[in-house]
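With one protein chain held back, the other chains of the complex are shown just where they sit.
Showing subunit A:
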Amino acid sequence: MEYDNDENTWRRPSSLKLEQTACHTTPRRSTTIAVVVLGLAVLSCLLGYCVLSESLPYESKTLRLVIILFRHGARTPVNSYKSDPFKNYQWPDGLGSLTNAGKLQLYELGKKYRNYYANFIPEEYYEKDVYIKSSDKSRCLMSAYTFLAALYPPSERQLWHPEIPWQPIPVHSLPKHLDDIVAQTKPCKVWKSMYQELLDEKNADPKFAELFDYLSKHTNQSMRSVLDVDFLYSTLLAQQDAGLKLPEWTKNVFPNKMRTPFMLSLALLSYNKTLQRLKVGPILAEIKINLQETVNRANSDRSLFLYSGHDVNVVALWRALGYEELLEPEYGASLVLELHEEVEQDSFFVKLFYRNNTKVEIPMELNMPFCDDPCTYKRFIQHIESLIPADWEAECQN
């Protein structure tokens, strides 16, 4: 507010005085103007610094470890529906693939994290500092590559090709049927039957009946499940993003009325504690080890872990960390876990941040419901331990 007042008081006299031209007094006035302008410049610099210094670059002497889970970038639709006017649309690179816009999103996100953690993540890629895991889906692998292209542009020493400011960085993955970490698609019997039961229960909710009827009528196919709505919602969104004109009937329901069942469908995979244990348990176990190793100084080198997954994986971790609200992670949405060390107090703390898309400048800090602020490492471990099965296979009854 003060800044605004300054501007007004400065403008009014200057505009008045400009009318009285050709005077001897002008040099003095110009100096005052110059002084004011300079002062303002300094002030705005200070103000800008105060605002931005919170984000760029992140100044923290206590930070020890960063774990980031992000969703892939914009993609083409994964599937179609019966009355889809774009059924035969020729999508570049086929269905479910990362688009150029999606590549740019993740590149942008990588740059944001590069700036944000400029004082923490070393400028040069060094294999012992960072470990990257991805879902085996092409769009996730590619998202990880573009994210890394921006996070670690090659230094002069690392430049291996004079014209390509990029370097290959290994991204590890597991085939779908083995992946219990990132995509969380490894088959689990107990999870499957429990999820199916829950899905049936939610689908029977009368509040969705009207929407189901409407969608079934217009898509020309059975739309009696929030999972169907989920797929349709994603398809419509991808078509809209590609600049295609959606059919008239969608205007009544898309995106608003469809959003709740869509988000519910994402949440159902990790809806309750048991589902969370079976879905998120394995990645939590890995996170626990990573935190522990840093706290015990067992692996002090590795300070950054990246996971490249899907919207459901972001939601699953979000729910496992105690949030009940439904979430719609946009393309490139990311959850960040930071481990801090208070040297004087000889204790560790965990902080959680969220960006819902790649445009967010400053990530939102979240207070974990099960934890005080600041959240101690011990309390955090205690919470995630309650979600880590001792024997996943046995608990799944595979």
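What we mean here is this: a residue touches a chain if its C-beta (ideal position, glycine included) is under 8 Å from a C-beta of that chain, and two chains touch if they have at least 3 such contacts; residues count from 1.
Heads up, the rule we're going with is that contacts and distances are computed from a predicted model.
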UniProt protein name of the chain not shown, from "ACAD9/ACADV-like C-terminal domain-containing protein", "acid phosphatase", "GPI transamidase component PIG-S" or "Ras-related protein SEC4": "acid phosphatase"
Among A:33, A:118, A:174 or A:327, the residue in touch with the chain that has been omitted: A:174
Per the touch definition above, residue among A:39, A:85, A:165 or A:369 touching the missing chain: A:165
Contacts of subunit A with the absent chain, listed as residue ranges: 92-94, 97-98, 100, 103-104, 107, 126-128, 136, 138, 141-143, 145-146, 149, 158-161, 163-175, 178
